[in-house]
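Missing here is one protein chain; the remaining ones are kept as they sit in the complex.
Chain IDs A, B, C, D and E follow the sequence of writing; residue 1 opens each chain.
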Amino acid sequence: MIHITRRERFSAAHKLAKDEWSDEQNMEVFGKCSNPNWHGHNYILWVTVKGEPQPSTGFVVDLSALGDVIKEKVIAKLDHKNINLDVDFMKGQMSSTENIAIAIWNQIEKPVAELGAQLHSVKLQETENNYVEYFGN
Amino acid sequence: MIHITRRERFSAAHKLAKDEWSDEQNMEVFGKCSNPNWHGHNYILWVTVKGEPQPSTGFVVDLSALGDVIKEKVIAKLDHKNINLDVDFMKGQMSSTENIAIAIWNQIEKPVAELGAQLHSVKLQETENNYVEYFGN
Amino acid sequence: MIHITRRERFSAAHKLAKDEWSDEQNMEVFGKCSNPNWHGHNYILWVTVKGEPQPSTGFVVDLSALGDVIKEKVIAKLDHKNINLDVDFMKGQMSSTENIAIAIWNQIEKPVAELGAQLHSVKLQETENNYVEYFGN
Amino acid sequence: MIHITRRERFSAAHKLAKDEWSDEQNMEVFGKCSNPNWHGHNYILWVTVKGEPQPSTGFVVDLSALGDVIKEKVIAKLDHKNINLDVDFMKGQMSSTENIAIAIWNQIEKPVAELGAQLHSVKLQETENNYVEYFGN
Amino acid sequence: MIHITRRERFSAAHKLAKDEWSDEQNMEVFGKCSNPNWHGHNYILWVTVKGEPQPSTGFVVDLSALGDVIKEKVIAKLDHKNINLDVDFMKGQMSSTENIAIAIWNQIEKPVAELGAQLHSVKLQETENNYVEYFGN
Partner (left out) sequence: MIHITRRERFSAAHKLAKDEWSDEQNMEVFGKCSNPNWHGHNYILWVTVKGEPQPSTGFVVDLSALGDVIKEKVIAKLDHKNINLDVDFMKGQMSSTENIAIAIWNQIEKPVAELGAQLHSVKLQETENNYVEYFGN
């Protein structure tokens, strides 16, 4: 069993705020992340899958096929978008890094399995000082 | 004469689009950067100043005073903001990386001179694949 | 369960040497790290905690509260200090990266629990070519 | 138990292609990685070992001894070499990142044990967008 | 006048050796870079152009058009290739980083001018410890 990781990137806007709260309440709980006019990040995403290398190719999985899955299911929906407004799989959720990572897992778990590998982790970095990792449960 | 550089960072939303154009026209000229609901970046800013080291301290300039100038005049106005909507010194301009860098120069040129140094360059990185540098003319 | 990581940094002096040994003995065992007049590093610290995202915020833990714990319990005591001489929680121990990481774990395990999360790992980088990770046992 | 990691680097040429296939077949399966005249990478290698810090030194293992093992068993054989043609422990295998990482594990598992530590993982990065990790089984 | 820089990357094989010399002579002058069976690198390329931002767009140059020029004239010819054998514009030259950078300048100077900007510099990194910069004369 070996792990292989693909890095992808996207740039997106978001805010952390509850619609039913006032700006002051949101500021108190979410700080500057609640700015009503949005802010944004260069997110970095690492998707790790695992499996046995195939004897004929030496690959666990065709990396460019894995890249295509991530681009189609994740990057095309998040890159140069507003995570709160534009992204179907984030509707109705707070756009915390934790929630985005879990949603990305749910987007790609099945397509990764169809490539013959097993999704191991989704790591998502919001700024150079913080990132999350999700292992599926 | 020696150059000294201070790095600071801010995360902000923006879009590249002209109000008087349709979404289609904006998409044609500005591509995905024109997404109507905004997108955003982790910007990295390097401010370089120059001067002679003072014999008593060995410093061209007090770096924490320089940091305070950048934080007050630039970071506090851009970090976790919408560059198009929230930033007084960007009003009426396209929020291209070029224009932001020039505006940052104009914000800090005088305060840097008051610290006894001369502003040499403003370097602003939008993504890991592109950045601009402005030298004041 | 999701993991979230906060990065912090500190710059400190130290040496690896036993007081009861001669400089020659220390040089033999610890090499250039035993330089009697000290040397130093820009340490990089990653603290990883785990838990369930709270439905109302989407957060495992309030990252700025986590940052405050790390700053108060760790960074304020290590940054711009001599690890062998100035740091109460390193007294009587070799200032190896391993020992510093374990000591940092002991400093923050309880305060992290009080934030409602569980400490998962402490990663400490001494130079770009070496780092340690401690998982609490 | 604590983990300690040493980073080393090597620059090597390779290609992904089966001798018994035509260039066209190889291109179909391996894409541009099958270029007949080779291509190459700056590989980055992280070797992680684990153990208890020794009370007298605070070390899990003497890092420079670990570095010497990696340099002798791995770097000297791969750096500025052709992985397909010049490297004894890669003979007869596809030079996928997966296979190189497993082969590196096999090269150093015993020498690391002789240093008094246990090999935990071999991480090998081929480009800034992909890397593999092997844990020994 | 403002400078804007685009980063691109390519992975290639090469060697530094003169055909008319023996392997021993090449080893004496070029060291391990002369390995007869090639070695390779992940090269990183920064292309810097300069000009005035256009009032309507805020751009010195359309960055994706600049990216297309670099991809067509440089990356497509170097990526996953052997610089000594496969690259028309390097024929008959030593594949030192200096010579590659100068050749890249010559490849893109005119196409950059046709985009309405002026080529300022080509920076090419061979490993994390060395890079060259060429300014056109």
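Operating definition for what follows: a contact is a pair of C-beta atoms (placed from the backbone, for glycine too) under 8 Å apart; a residue touches a chain by one contact, two chains touch by 3 or more.
Note that the structure is a prediction, hence the values are computed from the model and not measured.
Asks: Out of E:11, E:82 or E:95, point to the residue that touches the absent chain in the complete complex.
Replies: Of all options in E:11, E:82 or E:95, contact with the hidden chain holds for E:95.
Asks: From the list C:11, C:64 or C:106, which touches the chain that is not on show?
Replies: From the options C:11, C:64 or C:106, the contact with the absent chain belongs to C:11.
Asks: Touching the missing chain, which residues of chain B?
Replies: 1-8, 48, 53, 56-60, 63-64
Asks: If you put the missing chain back, which residues of chain E would it touch?
Replies: With respect to the unshown chain, the touching residues of chain E are 16, 18, 29-31, 93-99, 101-102, 128-135, 137.
Asks: Name, in rising order, the residues on chain C that touch the hidden chain in the full complex.
Replies: These residues touch the chain not displayed: 9, 11-14, 32-33, 35, 37-42, 79-82, 85-86, 127-128.
Rule of thumb we're sticking to: only the chains that are shown with their structure count from here on.
Asks: Which of the two pairs, D-E or C-D, is linked by more C-beta contacts?
Replies: Higher C-beta contact count between the two pairs: D-E.
Asks: Can you give the whole-Å distance between the Cα centres of chain B and chain C?
Replies: 34
Asks: What is the distance in Å between the mean C-alpha positions of chain A and chain C?
Replies: About 29 Å, centre to centre.
Asks: Using the touch definition from the top, which residues of chain B touch two or more other chains?
Replies: 128 - these are the residues of chain B that touch more than one other chain.
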